[in-house]
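To start, the structure itself, in structure tokens.
Removed from the display is one protein chain of the complex; every other protein chain stays in position.
For chain A:
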Amino acid sequence: SIITANQRISKFKNKGKDPTKLREKRISVCVELRKAHKNESFLKRRNISLSSLQDEEAHSPSYISNEMVALLSIEDIVRDVNSDSRESQTRGCQAARKLLSQERNLPLKEIIDAGLLSRFVSFLSMDDEATLQFEAAWALTNIASGTSWHTQQVVEHGAVPAFIALLASPMLHISEQAVWALGNIAGDGAAYRDILIECNVVPALLAFLMLSSQVGYLRNLTWTLSNLCRNKNPFPPLSAVQQLLPSLIQLLHLNDKDILSDACWAISYLSEGDNERIDVVVKTGIVPRLVELMSHEELSVMTPALRSIGNIVSGSDLQTQTAIDAGVLKVLPQLMRHPKASTQKEAAWALSNIAAGPSRQIQQLITCGLLPALVEQLRNGDFKTQREAVWAVTNFTSGGAVEQVVNLVQSGALEAIIDLLQVKDAKVILVILEAINNIFLAAEKLGETEKLTLLVEELGGLDRIEMLQNHDNDLVYQAAHALIEKYFGDGEVVGVKVDSTDDSFVFMTSEPQGTFEF
């Protein structure tokens, strides 16, 4: 399993109507049936070639490219690495690294089983043997890029302190290799990430951020930083986040798309979760820049920027307002019409969260012309987008003022959600029924229930809702039934008791118990 489950907690602000109630977040299931997202950034990467190497080659004459190393057998490698000769050790390391840099059939387990890891780790501290140091670091990097078990072997052989020490190497390509290896270890999960943080990896990494202007190096560094921000259960400690953030903000103002992409992913990880976490991000003042990056021409930048803003607008009304003030509502229409379906979906998700806000935010959403885009998505979006758009409608109708709901209906949203009552997803159907119910509540306030009843019927909604009374899902059946009863049928009754004989009731009162208190 290379990647993860769903990277984000999709969450929802709850109805803006009830301030006493804690906001509910819609936590998405962690179990995924789908293929992992294709546009997500990588948790771990193998090194096939190193960015800073071109420049460094001159300084390291002993560097031998992949192509130049003859393929040795595992036995030869073991013999070389375990020998006492530096030359053999270097040759063995290079051969191992070469094997580990192939496209497929990586002998990860063989190398580990041969007991080479402790040798590689010990080479890391040989500051006077730069080539050996480098080859060992590279080999370990690629082993750490394997499964969790592989990474665990690397860590358990003591690689963490060795790599952190190696960050200080005067050789940029060696330092970079250490950055990379640490990134792979951090990407394994929350546990190793926190071990790294406890080993003070953050200040060590950031020290080089200040020094380096080499783009390739910065890219690797940004990626490693983003892995330090990543993963939940638990989230990274707040203190580390606070340490990291200023540098991430700095990186976000560069112009390299890879750096921007990973920095944005980092922000997206940090902004995921409860409102306190979102607050930490919002307080940096980065929201306007993120909104700006939502219009970036590179998908790899735009996607995590959109995700970050999506996370932020899932926070409190105040947090959402910073995104609105930064102009998110002006960018969303174009993203909702983006050719990529997954972008449309993310944009619709963000919109659904803004729609969950108070009526003045809903008003801004209307003013910025989001309703036509929303209705377009309801009608023509792919299913995942339609699902988010439906949530947007339901949130809108539960928090919006009566006139706003009228506006929404006039934009064609009612017709569109009624059409969607035929989707093959019980939850979406239930959410639509809730929206229809909300619209009826608004109509009641206007005294236009009957008009709405007719409209729903005209749009084919009555037929569909009636049919849903046969739905196998109980809640759907109940919701449909309740709508029919309430607006297309009639009401109900409850009771208490009185004594009676066959002929009549017994009119009788017990003496009052205690005193009356109203």
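Quick note on the criterion: a residue touches a chain if its C-beta (ideal position, glycine included) is under 8 Å from a C-beta of that chain, and two chains touch if they have at least 3 such contacts; residues count from 1.
The rule we apply is simple: contacts and distances are computed from a predicted model.
K.L.:
Which of the following names does UniProt give to the chain that is not shown: "Exportin-2", "Large ribosomal subunit protein uL3m", "NADH-ubiquinone oxidoreductase chain 3" or "HBAD protein"?
P.N.:
Matching the unshown chain against "Exportin-2", "Large ribosomal subunit protein uL3m", "NADH-ubiquinone oxidoreductase chain 3" or "HBAD protein" yields "Exportin-2".
K.L.:
From the list A:E156, A:E198, A:E403 or A:E457, pick the residue that touches the absent chain.
P.N.:
With A:E156, A:E198, A:E403 or A:E457 as choices, the missing chain is touched by A:E457.
K.L.:
Can you name the residues of chain A that touch the chain not displayed here?
P.N.:
29-35, 341, 380, 382-383, 422-427, 430, 447, 454, 457-459, 463, 467, 471-473, 475-476, 488-498, 500-509, 511-512, 515-518
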